[in-house]
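As you look at this complex, bear in mind that one protein chain is not there, while each of the others sits in place.
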Amino acid sequence: MAGGVAWLAARRLVQAVPVLFGVVLVNFLLMQAAPGDLADVLAGEQGAATPEMMAELRARFGLDQPVWMQFLHYLGNVVTGDLGHSHRLGLPVLTLILERLPATLLLMVPAILLASGSGMLLGGLAARRAGSWLDGIISAGVLLAYATPLFWVGLMGIVLFGVRLQWLPVGGMRDPGADLSGLALALDTARHMVLPVCTLSLFYAALYARLMRASMLTALKQDYVRTARAKGLSPWQVDAVHAGRNALLPVLTMVGLQAGALIGGGVLVETVFSWPGLGRLAFDAILRRDLNLLLGIVLASSVTVVLVNFLVDLLYGLADPRVRAA
Amino acid sequence: MSRGWRLLLTPRGLIGLLLVLGLGAMALAAPWLYPDDPLDMVATPSLWPGQDPDYWLGTDLMGRDLASGIFHGARVSLLVGLSAAAVSLTIGTAVGALAGFLGGRAEMLLMRLTEVFQTMPPFLFAIAVVAVLGPSIGHVILAIGLTSWPGIARLARAEVMAVRARDFVDAALCCGASSSRLLLAHVLPNALSPILVTASVLMATAMLTEAGLSFLGLSDPNLVSWGSMIGAGREALRTHWYMAAVPGVALALAVLGLNLLGDVVDDILDPRREG
Partner (left out) sequence: MIPPAMSRRLLLAGLGAATLGIPSRMALAQPAATPRRGGTLTAIVQPEPPILVSALNAGAPTGVVSTNIFDGLFTYDWDMSLKPCLAQSWTLAADGLSLTFRLRPGVKWHDGQDFTAEDVKFSLEEIWRKIHPRGRATFAAVEAVETPDPLTVTLRLRQPSPVILSALNAYEAQILPRHIYAGGDALANPANLKPVGTGPFRFREWVRGEHIILERNPDYWDEGKPYLDRIVFRIVPDAAARAALLETGQAQYAPYSPVPLSDVARLRALPGLAVETRGYEWISPWLFLEFNLRKPELKDRRVRQAIAHAINRDIIAKTVWHGFGKPAVSTVPSSLTRFHNPDVPKYPFDVKKAEALLDEAGFRRGADGMRFALSHDYLPYGDDYRRTGEYVRQALRRVGIDLTLRSQDTPSYLRRVFTDYEFDISSSWASSFSDPQIGVQRLFWSKAINKGTPWTNASGYSNPEMDQVIEAAQRAVDPAERARLFREMQALAATDLPNLPLIELHFFTVHAKTLRDVATGPDAAYSSLKHAWLEG
């Protein structure tokens, strides 16, 4: 079974090759169009340069080659599984990405889970009591959360919980001064996760709650729900099992669509909370013209999107038997 | 129409309408109420709101009038919202409608293109576009538009395919209508309303994205936008929190208004959601 799924996933990736190629091409061309290159960046951050140094750096990084050669060279490497080297940081791109991946997952996965869980719950509640004061409060709160810039919420969270109340750490992923391990490390990391995860999930929770409310309202009017009610099932059973399961599908679709934001979307939150994730790494790679590193991250992000969507399709099958049959 | 009015006159609809009208009014009134450049340093820096009646919303770290910034910022935010939504709608509808209408190989190519853009992390892509082209207002709009069209394209394709399957299109084809004429005259207008509903959400998202880009320092230095005001006010967050709060509230209200109005319009256009 598991092997079958893996095989299906691999097939999906192969099917996605043209899209992945397109992603690499677009980003490669974009960075080629960018004024300035890595040699400029290195000279810039050192505050001095000589013409010989610039020439040496460009030759070293292969920047003196024609653009098409650079691209072919990159593609050739990628095909053999080599994402290249970050010339500025002196490490293989794959190493850099793998280093940051745990931090990204630690931020994104709980945020998405928290957001989808609370969003569906709130949206479901609001839909069941559509028009009531509860619906009003939830809808208003959700809209407000949706309308407030994320980084602003994060900053306010730092001021309130980090500085005024001092309940939570101000930033970072763990306390680097203390040599923690095991449970202590896990607890310390969890404490550091609270603010960034909550901040990030606020926006997504709002998104999912809106979606859930709307699709639940639609579902509640469907014939089969009426039938189920007529059959005398308890309202809770009807709403949660029948209507809820159907309302879930659009939310799942949304999770799939959001997968693209998974890696890149954290830039703002990572910045505000000094979170060592991939978003920030990609941001720096753009501003520093670290072409290989940026392409590597974008490629990794795209592969994630393909796989997450594959997963969503699987879940779709579980949630809706009709899809499975097809 | 009476149903539409009824929905619009709910608290939700009214608040949304008022907020959006207010946004428009501020944008229109800015040059009359505050004829000077909002970037000019005009008063003592760091005045609190209410401290000086001439500067009722206070001044920022450089002694610039926050009220003037808010009004002129409304123009910029509205401009960014409208233009980015327009760019996004144009590309998205064109690609989606063509794909849905043409079908076959063209459809596959266009949808692959859509996938490419949908697969890239949108905010990162916007950052890259702005970084490459330089953070002028036009480039910010282009970047936001370029990253938000794939969703519209999918929607447009689905709508066009649904409309196309209806009888009147077949009828028109039988009567010998050319396919391009058919697309423009019959299919698109019918598919357009659900697409337009998403425009309000697009605008709201565009305004938020602009604020996020400004926060990272990627904003047009010659213009004041709410996003750039929040970004500048972040420096003084601890001492003069109002500098980031005032534009933050303005932005939140505008986004809120657009979303509320979008919801109501959605309800009006969707008869299934009555009640």
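Just so it is clear, A and B label the chains in written order, and each chain counts residues from 1 on its own.
Rule of thumb we're sticking to: contacts are C-beta pairs under 8 Å (C-beta built on N, C-alpha and C of every residue); 3 or more make two chains touch, one makes a residue touch a chain.
Computed from a predicted structure; not experimentally measured.
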Among A:13, A:54, A:78 or A:121, residue touching the chain not depicted: A:54
Residue among A:30, A:103, A:150 or A:197 that touches the chain left out of view: A:103
Hidden partner chain, residues of chain A it touches: 34-37, 40-54, 60, 88-91, 96, 99-100, 103, 155, 158-159, 162-163, 166, 169-174, 176-177, 270-274, 276-277, 280-281, 284, 286-289
Interface residues of chain B (partner: the chain not displayed): 37, 39-41, 45-46, 61-63, 131, 134-136, 217-222, 232, 234-240
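As a working rule, only the chains that are shown with their structure count from here on.
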Chain A and chain B, separation of their C-alpha mean positions in angstrom: 22
Residue ranges of chain B in contact with chain A within the complex: 12, 112-113, 115-125, 127-129, 131-132, 151, 204, 208, 211-212, 215-216, 227, 230, 234, 237-238, 241, 244, 248, 251-256, 259-260, 272-273, 275
Residues of chain A defined as touching chain B within the complex: 18-20, 22-23, 26-27, 30-31, 33-35, 130-131, 139, 143-144, 146-152, 155, 159, 163, 217-218, 221, 257, 260-265, 267-268, 271, 279, 282-283, 286-287, 294, 298, 301-302, 305-306
